[in-house]
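A short write-up of the structure that comes next.
As you look at this complex, bear in mind that one protein chain is not there, while each of the others sits in place.
And now, subunit A:
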C-alpha cells in the first residue's frame, strides 16, 4: 500500500509534458503558482482554467490521477470554502440559518478561492506525475547551480535528495518487516487509544533508526570505495536538454502573466 503511494506517483508516458526539461517545468510551475494570485475575476480564472486544462490534455495524464492527488487536501479546500461562505459579508443576503447569514459575495469568493486551490494542486501534481523524481532533483540542482558561488553545497544537497529518494522503498520494506516481526511478538499497532498507539510505534521506530544509521555508514564506505570525493572534478551522467518546447513554455508563461495583468479588475 505504502509502495503504491510513493512509487506510483510518476506515470511514464510519451507526451510533450513528459519530454519537457525538468528545469522548464519547475520554472513554469514556480511562475504559475505566483500568477494564480493575480486572478481576481471570472475572466482571469477562466483563462487560468483553460491553460490548466490545456496542460492536462497535453500531458495525457488521466483525470483520475489528478483527482487522487486532490484527496489529501480536499478537507482544506472545503474548510476555506466554508470559511468564506460564512464569514464574508458582502453583497445580497442569500439565506439565513440560525445565527449564520450567507451573503452572495461570500459564496462567490469561496468558489473562486477553491478554484485557485484546485488549479495549484492540479499543476503541481502534474509535475510529479510527469517527471521522474531523479529528474526533478537534476532540475533543482541545475537551477540552483548559480548559488554555488555563495558557497551553498548545491551538489551535495541534490545528492542527498536523490539518495533519500532511492532509499524510500528500501526503508518502507524494512518498516514492513520490523512491523511484522514486532506483531509476531505480540505488538499491537492497530487498536487502543491514541497515546497507546503512539507508544506502540516506538518499538518500530527504534530498530528502523538503528538500521538506517547502519545503512548510511555502509553506504558512505561504499561511496568512498567507488571514488566519491565530493562535487569537485565530478562529471554528470544525466544531462538536461533544453529544447524549443521549453522555450515555448516560458513564452507561454510570460504571455499568461501579461494577459492576467490586462484582464484583472
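The definition used in the following text is that a residue touches a chain if its C-beta (ideal position, glycine included) is under 8 Å from a C-beta of that chain, and two chains touch if they have at least 3 such contacts; residues count from 1.
The rule we apply is simple: contacts and distances are computed from a predicted model.
With the options "Ligase-associated DNA damage response DEXH box helicase", "Pyruvate dehydrogenase E1 component subunit beta", "Serine phosphatase RsbU (Regulator of sigma subunit)" or "Energy-coupling factor transporter ATPase" in hand, the undepicted chain maps to the protein name "Energy-coupling factor transporter ATPase" (source: UniProt). Within the full complex, the residue among A:62, A:166 or A:199 touching the omitted chain is A:166.
Within the full complex, the residue among A:13, A:134 or A:187 touching the omitted chain is A:134.
Residues of subunit A in contact with the chain left out of this view: 7, 132-134, 162-163, 165-166, 169-170, 173, 214-215, 218-219, 221-229, 233-239.
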